[in-house]
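Yeah, one chain of the complex is gone here, protein chain that is, but the others are all in their spots.
Order as written gives the chain letters A, B and C; numbering starts at 1 within each chain.
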Amino acid sequence: MVGLLALMLAAFSLAAPLAAEAPREKASVATLPPMGNHSVWVPDRLTQHNLLFDGDSGEVLGMIDSPSLITPKTPLFVRSRNEIYSVDIAHSRGTRGERVDFVSVYDATTLAFKHEIVFPTQSGSSNTSQQYAELIGERFIGVFNQFPNTSVAVIDLVERRFVEEIVTTGCAGVYPIDAHRFAALCGNGTTVAIELDESGSFKQFSRSARFFDVVEDPVAMSAGRTGLRWTFVSFEGQAHTIDYSEGTPVVAASWSLTDEAERSNEWRPGGLQYVAVHGKSGRLFVVMHQGGAGSHKESGPEVWVWDMATQKRVGRFGSPNLTAAFLGSFMGVTEDSFVHDVLNWVLPSGGIHTIAVSQDESPLLFVRNGMLGAIGVLDATTGQSLRTLSEAGLAGPTLRVP
Amino acid sequence: MVGLLALMLAAFSLAAPLAAEAPREKASVATLPPMGNHSVWVPDRLTQHNLLFDGDSGEVLGMIDSPSLITPKTPLFVRSRNEIYSVDIAHSRGTRGERVDFVSVYDATTLAFKHEIVFPTQSGSSNTSQQYAELIGERFIGVFNQFPNTSVAVIDLVERRFVEEIVTTGCAGVYPIDAHRFAALCGNGTTVAIELDESGSFKQFSRSARFFDVVEDPVAMSAGRTGLRWTFVSFEGQAHTIDYSEGTPVVAASWSLTDEAERSNEWRPGGLQYVAVHGKSGRLFVVMHQGGAGSHKESGPEVWVWDMATQKRVGRFGSPNLTAAFLGSFMGVTEDSFVHDVLNWVLPSGGIHTIAVSQDESPLLFVRNGMLGAIGVLDATTGQSLRTLSEAGLAGPTLRVP
Amino acid sequence: MKGLDEWLEQRARKIARNTSRRTFLARLGGMLAGGAALPLLPVARASAGPDSARVPAPDETIEGPEGDPKSCEYWRHCAIDGSACACCGGSSTTCPPGTEISPVTWIGTCRNPADGKEYLISYNDCCGKTFCGRCICNRNEGERPEYHWYRNNDINWCAGATSQVYNCSIAVVVGQATESQPEK
Partner (left out) sequence: MKGLDEWLEQRARKIARNTSRRTFLARLGGMLAGGAALPLLPVARASAGPDSARVPAPDETIEGPEGDPKSCEYWRHCAIDGSACACCGGSSTTCPPGTEISPVTWIGTCRNPADGKEYLISYNDCCGKTFCGRCICNRNEGERPEYHWYRNNDINWCAGATSQVYNCSIAVVVGQATESQPEK
């Protein structure tokens, strides 16, 4: 430390007097209100964070950084401890150097970082990273790893430690069942339920009968849950509800989402996170489009709704024009303006890749296009478009209702 | 490592046999051709890297990661050692944890990382980070720090070490002069020339007379160089050429870029990196727009050109429509198509924030809008628009000709 | 970082109490190599009176975007560069949850359309979370290059915080100004 002047505190000295003048106002840091039923996490791939929006007001409440390799994993919220967990990846030199995998723990009121839990496996990363990091009960997080094994790392949030790696060769995903069980989908057309002991270590697993064909008609990773049941949807539009309440997972129901006329018009499920379930009403939401084999990641112009009890379709929701909403917000166009109407008319709608539904009595359905930073908010009962969550980042394939 | 199966090499075993089938083709890694005169570094703020484009072919040749806090600093190239240097910042946990400042050294043919030089000061970061990290001769890099001092850290690239921090209170920037000298601009309207000894340590400095008024008409950080002279341009359009060849910097020339008529039409310089100089021809390029006080960061529809010897304007170049180029490339529209013509006509041009000129006999002028990932390539002699460098990231305020 | 923030403010108040402003500034000027003077700090000419703490708070009853802290046209935003924190979980004077207020800032002098007065605005960056990216504003009234640093909005002012990662900017009224460029 030499040179023209060794004046360590120059910047302090110069800046400080300003604050001493007429401090009519005091800068402070906001806190988060209690997590509401209509909140939604919106990950952005470019800024590597998740914005927390209030679906009712359309406002941003706060954000959680989620450094990752491709898509930030959406944060996990445990109300009983009032904590938010983010499964993160960092390199010591930005994109170079030593890799570290860790769970960051945040206070859910202040959003301040509390502590981290480093773990020795390498968490998977993909375009959607769907079902890659999930809560198992309130105590554990299961993290899906892809290399060198496909496996699940169990993290104990109470003891703040990595428990162990459970190798799940040929299977993928973490589908929570109860406080000590999760499921995975396997390449031979089955699902396995994996049970942990009290401390989170592997106890046993049980495998279902084969219920889908990976080549002919595989089920998507995107799926919806009601209690101890998960409903999976296949590329060709077959729904399979698996019941995990007994030891061995069994197929509780299996039906086709499309009738013959719809199939001949090539209506089929597709998108990125294109399946959602509202637990209390037992309604299944699926993004639908018209296309052939290989179109399973295309966005859809509609969300179809089924009552899973009767297996009858009860709704067909149109998509708001998210392209117009996205570009309009950058151009400073308000939603109730004439220009907005014109944009809606002129611009082609990008369609929907991703949906998520809130789990309360008056549910909202959040819809997004993976390449547009604008989220549509629909009344999940009627399909009415309520509002847009604008400036929601630039790109991201997923959503999560906390 | 326990669980269903402890099969460490499952992924390897499954993947490898494919490569054993009919290896008609072998994947390999490309190398970079020798650095050409018409190359340009294009930083992207969101992906935190610099793309190296060939201005003649419009192709990307390679890229260098430049992790930073806001805008990636553009890489520095030393032909004699065939090395590229990037002044980087990283945190141990992505955006959290311990900060480290370092110079990453890359081979200029393979673009492979060679080694790094960690230094103890915190390099400045700003929207443009113009003149924040520059070569001093071929041996040293000067890094501008803003906190807790404004200072310059000297890095020795040959000895691969941090030399020392030179405090430069009240001054900013690193304007290289020769092998052992650099200049800075100071808040009292002067410039200082700082001399290093053989090892890179501070030796002495000399200060010019006051040549601008920071409140009435400050000069921009963006400036152009010819040999031992730097030309600075003020907000109101005054050009000041400073000669650093003698001990004390002196004003060699000072003239107004605009005449009375132009001033009454509010023509003035503005943008982000809006000054460039072609050394051999002694031509000064400045982005110009019409606006009032406080408009100095607005983009301009034109680049004006002066012969610095005669102080006469010799050119007025229009801006290509970079908005159309940017959106067109995303829509898959080719440059010679009718749709491209329509876009050019329909979309308002975003104008130019930033320019850079190549230093060869047939110079190219690169022009960019800070919010658009498309770079215009102009013939720097005639102003003719030659081509567009498309898909050049999303946002970035600077450019650098290696 | 709250500790440093408070320490800075206390330190500033102490300096302000014990030193006449002219003396303070002269001393600062003297610290510059070669004795060349720093441009005077705006506080020397900015304050409306000797006891500026009694200056009334600015009138915020303003219709339209000039009265909306989420708008780039908000009257306090005349020299902002970045995301307005009101769109990011904060407000015009509140950083979003989990961020940290930068202890050093740049300033602007903005005219309040409600009372017609000029106010000194401190643009504190909120730090420690990635770029909010909403309500991105860039206005440059009285903005100056980096060598006139406390009027420069390009600088990442999170440089003075624990984490130098920039999230968004708030606009806090710190006093009244008699002119728009009081350091003139």
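Everything below uses one rule, namely that a contact is a pair of C-beta atoms (placed from the backbone, for glycine too) under 8 Å apart; a residue touches a chain by one contact, two chains touch by 3 or more.
Being a predicted model, the structure only gives us computed values, none of them experimental.
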| item | value |
| --- | --- |
| Visible chains that the absent chain touches, using the contact criterion stated earlier | A, B |
| Residue touching the undisplayed chain, where the options are A:31, A:150, A:258 or A:369 | A:150 |
| Absent-chain contact - pick from B:65, B:101 or B:165 | B:65 |
| Given B:82, B:110 or B:256, the one touching the chain that is not displayed | B:110 |
| Contact partner of the left-out chain, one of A:38, A:91 or A:313 | A:91 |
| Selected residue (touches chain absent from view) among A:128, A:238 or A:369 | A:128 |
| Chain A, residues in touch with the chain not shown (by the definition above) | 69-70, 89, 91, 95-96, 99, 122, 124-128, 146-148, 150, 169-173, 184-188, 190, 205, 207, 214-216, 218-221, 293-297 |
| Interface with the undisplayed chain - residues on chain B | 4-5, 7, 10-32, 44, 47-49, 51-52, 59-65, 106, 109-113, 391, 393-394 |
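By our rule, only the chains that are shown with their structure count from here on.
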| item | value |
| --- | --- |
| Central chain of the complex, centres being mean CA coordinates | B |
| Separation of mean Cα positions, chain C and chain B [Å, integer] | 28 |
| For chain C, residues that touch 2 or more chains besides their own | 31-33, 38, 104, 129-130, 149, 160 |
| For chain B, residues contacting two or more additional chains | 89, 91, 95-96, 146-148, 150, 169, 192, 205 |
